[in-house]
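Of the protein chains in this complex, one is absent; all others appear in place.
Right after this comes subunit A.
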Amino acid sequence: MANVADTMPDPMTGEDGIPLKTKLRIAERRNRIKAALLVLPLFAFILVTFLVPIGQMLYRSVENNIIADNLPRTIELLSEWDGNNLPPEPVFETMVAELKIARETKEIGKIGKRLNYEMSGMLSLFKKSGRKVRKLETGPYKEALIKIDKDWGDPEVWATIKQVSDRITGSYYLAAVDLKRSPQGEIVAQPDYKQIYVSLFIKTLWISLLVTMTCILLGFPVSFLLSNLPMRTSNLLMILVLLPFWTSLLVRTTSWIALLQSEGMINDLLVTIGFIGDDERLKMMFNQTGTIIAMTHILLPFMILPLYSVMKTISPSYVRAARSLGANPFTAFWRIYFPQTLPGIGAGSILVFILSIGYYITPALVGGQDGQLISNLIAYHMQSSLNWGLAAALGSILLAGVLVLYMIYNKIVGIDNMKLG
């Protein structure tokens, strides 16, 4: 003891006089920095490729600068307009002036397109007017514009322009759930022929649910078998389960087409053995059935793997104990074995379900008209209609839905109980 006291006058101070606490803090900070440096590349990658795009998507789903940027003075004047009759002459005058500028800067098409989302006919109105206002030099502009296109005489056109003048808009979200704002500013349903998104969301959820259920029904027995086989055999069979992972998604999906289409192998076989007539070939492809079959096949490993890893850890002595306590084989399974597989079923289901509701390639290839999911429509708005705002709103709703599901799952099962491997 005397020795220790000699070398360390104060037990809380190191030999070099720096307090022990400070030294500990320095050492801990160094470790933290080291750990941070190790994950930094991945973090940067995720930031650039994942978080920033998500942020952009969320922004784009509410962003609405095009009108405010290009028709600033018109909408300023419109803000004082009561919306009952046509706006006064100065509004027409600035509109003409700003149309001319927009024509120069080639923004006029974008303005028309944005307004067209709210009211059809606006794009052609703006394009036509843009061409013709060049020659307009003197007023009265009201009559001149209405002469170019009589739509300018419709107060609803002006009300629509006034309505989309805000820089932040919820109209994409409204559109994504089949609603819109009437020119009077009330939220109303879209006309019947435009109501597609809500039913498509419901269909997407429904198909995802069906795919998840079939994956449970097909995956459970397979996992059970795998977990009860000796290691060597189960490893061999596991390769068969994993085999689809090593094959291109496109190849797998197109093979289903070859199998299931009306001139495909299964129909040919059924016709050949006389089970069905040549004219009553089953429609298993390019519809919902095709989407469900192909997606179940592709997503099945995501169910089997977590289930297998959970079942592997359930000791056979539980079922034996239940049997010795007087439970028949079914009771032992249902009351003792099955409840212990629930974390695996939960993990597999949430994986399959989340993957399903965002599935794109398979429904695009085999879904036909009626097997399309919401992601196909998002892609359509991204690539064809170029209504990125709506695509972003649909995507954001999907993202929110997944997060809500995840939270519900966490509440019910607890994410700690989820076992993926």
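In the analysis below, a contact is a pair of C-beta atoms (placed from the backbone, for glycine too) under 8 Å apart; a residue touches a chain by one contact, two chains touch by 3 or more; residues count from 1.
Assume contacts and distances are computed from a predicted model.
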### Task
Mind telling me which option in "Spermidine/putrescine import ATP-binding protein PotA", "Inhibitor of KinA", "Caspase family protein" or "Peptidoglycan-associated lipoprotein" is what UniProt lists for the chain we can't see?
"Spermidine/putrescine import ATP-binding protein PotA"
### Summary
Cross-chain touch to the chain not pictured, restricted to A:49, A:138 or A:315, is A:315
### Summary
Contacting the left-out chain: of A:184, A:324 or A:385, that is A:324
### Positions on subunit A where the hidden chain makes contact
315, 317-318, 320-329, 331-332, 335-336, 339-340
